[in-house]
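Structure, as structure tokens:
Heads up, one of the protein chains got dropped from this complex, but the rest are sitting where they should.
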Amino acid sequence: MIDLAIFGAGRIGHVHALNAAAHSRVRVKYIVDPLPGARDALAAQTGAEVVDADRAFADSAVAGVVIASSTDTHADFLLRAAQAGKAVFCEKPVSLDFQTVQQVAAAVEAAGTPCLMGFQRRYDPDFRMVRDRIAGGEAGRLEHVVMHTRDPSPPPRAYVERSGGMFIDQAIHDFDMARYLLGEEIATVYAVGRCLIDPEIGAAGDIDTAMITLTSVSGRLVQMVNCRRAPFGYDQRLEAICANEVLYVENRPRHGVTFADAQGFHHAPPLNYFMERFAAAYRDEMAAFVDLIETGTQPLAGMRDGLEAQRLAEAATASMRTGQAVRMEVAA
Amino acid sequence: MIDLAIFGAGRIGHVHALNAAAHSRVRVKYIVDPLPGARDALAAQTGAEVVDADRAFADSAVAGVVIASSTDTHADFLLRAAQAGKAVFCEKPVSLDFQTVQQVAAAVEAAGTPCLMGFQRRYDPDFRMVRDRIAGGEAGRLEHVVMHTRDPSPPPRAYVERSGGMFIDQAIHDFDMARYLLGEEIATVYAVGRCLIDPEIGAAGDIDTAMITLTSVSGRLVQMVNCRRAPFGYDQRLEAICANEVLYVENRPRHGVTFADAQGFHHAPPLNYFMERFAAAYRDEMAAFVDLIETGTQPLAGMRDGLEAQRLAEAATASMRTGQAVRMEVAA
Amino acid sequence: MIDLAIFGAGRIGHVHALNAAAHSRVRVKYIVDPLPGARDALAAQTGAEVVDADRAFADSAVAGVVIASSTDTHADFLLRAAQAGKAVFCEKPVSLDFQTVQQVAAAVEAAGTPCLMGFQRRYDPDFRMVRDRIAGGEAGRLEHVVMHTRDPSPPPRAYVERSGGMFIDQAIHDFDMARYLLGEEIATVYAVGRCLIDPEIGAAGDIDTAMITLTSVSGRLVQMVNCRRAPFGYDQRLEAICANEVLYVENRPRHGVTFADAQGFHHAPPLNYFMERFAAAYRDEMAAFVDLIETGTQPLAGMRDGLEAQRLAEAATASMRTGQAVRMEVAA
Partner (left out) sequence: MIDLAIFGAGRIGHVHALNAAAHSRVRVKYIVDPLPGARDALAAQTGAEVVDADRAFADSAVAGVVIASSTDTHADFLLRAAQAGKAVFCEKPVSLDFQTVQQVAAAVEAAGTPCLMGFQRRYDPDFRMVRDRIAGGEAGRLEHVVMHTRDPSPPPRAYVERSGGMFIDQAIHDFDMARYLLGEEIATVYAVGRCLIDPEIGAAGDIDTAMITLTSVSGRLVQMVNCRRAPFGYDQRLEAICANEVLYVENRPRHGVTFADAQGFHHAPPLNYFMERFAAAYRDEMAAFVDLIETGTQPLAGMRDGLEAQRLAEAATASMRTGQAVRMEVAA
């Protein structure tokens, strides 16, 4: 059995704690969260003990920590986990400050800390099928990609204000997916963004609708739409146009009943939001973290992937502000 | 150029006359119909002359006649066409009286009259694709068939009263399709029918909903649903379950726009009714009639097919009345 | 906490034991099965003790028993549970011998035993949505129903020989669904069946393809297709044609990726077989059993439903043998 400590008992911490508890080779030993309500319920549900961060890091029996606490704590917890020699499963982003991300990434890499970054979409069976079919050569060369990410409805203003902006908060998963599918780095980023839906988001200095174009180092093309609302719910799709075939990741419907009347045929809206849509992905991601600890199997996304996705989000922000495309400096 | 005479300027006569006129090797020479309105407009539109039946049959330049007049005239026109040595394209049924159908079929066959029976569904590209894929062996052996035929809304009572009943008026096309796909005769017929939708149909002594089960001579199975209404429009589907694959003929949507809102995804209702749905089939059917005249190429459906489909409709009526399955006498 | 005993550690017993163990208010106290392998693994997985039937029935702490053992043991276990005053969750059928079913049903009803019959399809969210929309009046009056049930591939001959035949083994769920949706009893049953796919099934005296027509007491119509194979996998669909709308239960796809190439658009085959397709239904069914024990809430299917569905399966068998429709004796 592997002992894990879960930092953060909020929405995503809850998912990870339950997946860890349901894993046959894991014990959730500790829940760490300053707020008592959800924390204590989650501890009861998983049979874990509520402790503070010091205690969790100090316990040498703890093999890994899941960092699902508020974003401003990620960097510190990552560094402490690296010092304590614990494997880390960290939700994105490492920090809203990109320089901090770079410093933490350097430190974590220097320490040789096993690290899984929470880009759960890489673990989704549908996105993986697309990736595997491209990587395996059946699909032919990937030429261009179109991605759609739309939330069901705008988040509250308080959330927006702490989010780091739509590119870091939402589009970062699409930047990551672009790198994952292309298997190479991005050369240029162009982004436009507007507040078209919710004036509260604009008042918070953020946007709710964005369009982003990427070119890869080898010259392949990616288009992304990001939006804080779709009239029908959560919209998460991808089209990968390859030489031999096109691969589509479609939305998954909420149910399997169709209604037909004089207006036509009515199909279910999609599964609502990422918790439902990516339930299987979160389970597989936790299993990958266990594999990382037990066998050193590299996860699908690591610290470096978090850094690079965020670098693209930073570039998109700069592009939007200047109205011009940004050329990435590609490491030699 | 082939000269044709069109008998009947009603709804279906109109379709056939226009398709004939649009055929590059056909001239619509005569329109025959006792009622002036639609007849004269159709004659003007096709450049045809309005004449009576005698005149049309007497003109030796007329190579073929299209019998799309009222059902009670079909038998007489068929016999006169046979006598006059003209090819015949005849709408079903030959007569509401089955004995008459048998007599006319015998006479027409004895005369060697080239004859195309108006089972246009055999000419529909989708149904043909299914048939061809079965006949060609790709699909594997056809094991069972499920068919759905539902009209958009019940016909007026006056129509029902002259229709010969739902089995002869509507289900006859499905009986024909069963024989066409199976490529063999039917051994047993079981039918239940009820008036569940429109009391006017019941008052006319007919049914509006029926379920029919057929077994073929070699033991394969067919199920049919026939109905005078579908809430969404015209419903015309088929599932052919074969050893290697299932072939579905789906409804064709009225347009290609999908709407999505909080209730889900809304797709167009199907093309409304057989005139639209089978527009291509009617064109191909007319072309086949031209081929029959020009080259003797056998049409997909002939006089014998009309007889056998109607024999099944008669058996279904008997089964519904007695509540028991009817065993067909299969010719040696 | 409710203590349950699970009888049978086979495929379906495994499902029920895990669902019971995962229920927050249930403890799986005992696993009862004469064969050690799967039984012991299941006991270990659920934290249950392996005991014999006597011990399980004798333990007054056991509030309910789940009978998922081999069919020939169902009747005896049901009667013993009734005597011991335990609630019962029983897999269908109660017995292959219909007289036994009637006797057991009478005894269980006389004893007032709370009983849930394992027609899990009633608990499937999609089938329930259809039922609720009909029962709630939104859909308008249900007029006719078409059901498709096809297994992915024929079962082994040994299974067929002990199954009681396809009507009792497979179609019984469709008979039950017909009664559930119609909300009334069936008046006539007509069935044809053939061995068209697997000669081994024929050699075992059974059929692999059947078509069944039902009429209800009030005159509504039902058609069912039952088959031991579909070329693409498990096929479980329903069309409920109502006055205002048609409700379709569609197959659920195995994944959400579409492939497009020169041959067209390729969508995933359905979830393979009932264990996957009805995973949610089995969970909800277990929750309903807990509710039955805790609060007396009537389950969606009880002993009487098992009896009536099997009565229809018996009638279908008789109809197939005689070639004629069977009229049900409807209780006053």
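As written, the chains take the letters A, B and C, and residue 1 is the first residue of each chain.
Simple rule for what comes next: a contact is a pair of C-beta atoms (placed from the backbone, for glycine too) under 8 Å apart; a residue touches a chain by one contact, two chains touch by 3 or more.
Just so you know, these numbers come straight off a predicted model, no measurement behind them.
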Per the touch definition above, residue among C:31, C:241 or C:268 touching the missing chain: C:268
Residue, one of A:95, A:120 or A:215, that touches the chain absent here: A:215
Hidden partner interface residues of chain B, rising order: 125-126, 129-130, 133, 244-252, 255-261
Where the missing chain touches chain C, by residue: 230-233, 253-254, 260-269
Touching residues on chain A - with respect to the absent chain: 140, 143-144, 146, 148, 150, 188, 190, 192, 194, 196-197, 209-211, 213, 215, 219-223, 225, 227, 230-232, 241-246, 323-325, 327
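By our rule, only the chains that are shown with their structure count from here on.
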By number of C-beta contact pairs, the top two chains: B-C
Averaged-CA centre spacing for the pair chain C and chain B, given as whole angstrom: 41
Rounded Å distance between chain A and chain B, as computed from the means of their C-alpha atoms: 58
Junction residues of chain C, two or more chains touched: 244-246
